[in-house]
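Note that one protein chain is taken out, while the other chains of the complex remain in position.
Coming up: chain A.
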Amino acid sequence: MFGKGASSSKSMEIIGSEKKFSVLIVDDDPIIRKIHGALVSKFTTEIQEVKNGKEAVDLCRSGASFDIIFIDKKMPIMNGLEATKELRAMGVNSTIVGVTSCDLSSERNDFIAAGQNQCYEKPLTIEKIKSLLSELNKNN
């Protein structure tokens, strides 16, 4: 389930913890960005949003770093899989979580092969994020 980047050196937070973590939300759908932003804001205040994979890559290339990157699969200009490969090639060791509205079972292998740590079906929920953070805390 966890591929490259699972051993991120940054600390993670679960609700109630004092440690902060940063999140990047990558999705071309403004509704998803808004919903996922509101969800993630229950756990941390360090959130950024971009509209496609290229913007995510450019942001990381400019020096920004994130503990977790939630990335959509289907996006214009650069999709989630291409962006993930690019980010890994750049040496980004953030936890990258794919989110898809397609059937997850058929998508999972593509996500992991691209270098993502985990994948979920849209939309994210509080429970999915808690589960993710719990796994990350265990690994760290």
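What we mean here is this: contacts are C-beta pairs under 8 Å (C-beta built on N, C-alpha and C of every residue); 3 or more make two chains touch, one makes a residue touch a chain; residues count from 1.
To be clear about the criterion, contacts and distances are computed from a predicted model.
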(message) Please identify the absent chain by the protein name in its UniProt record; candidates are "Cytosolic 5'-nucleotidase 1B isoform X2", "Mediator of RNA polymerase II transcription subunit 27", "Histidine-containing phosphotransfer protein" or "WD repeat domain 54".
(response) "Histidine-containing phosphotransfer protein"
(request) Specify the residue from the set A:54, A:88 or A:122 that touches the hidden chain. (result) A:122
(request) Kindly state which of the options A:29, A:46 or A:135 is in contact with the chain not pictured. (result) A:29
(request) List the residues of chain A that touch the chain left out of this view. (result) 29-32, 34-35, 38-39, 41-42, 74, 101-102, 122-123, 125-126
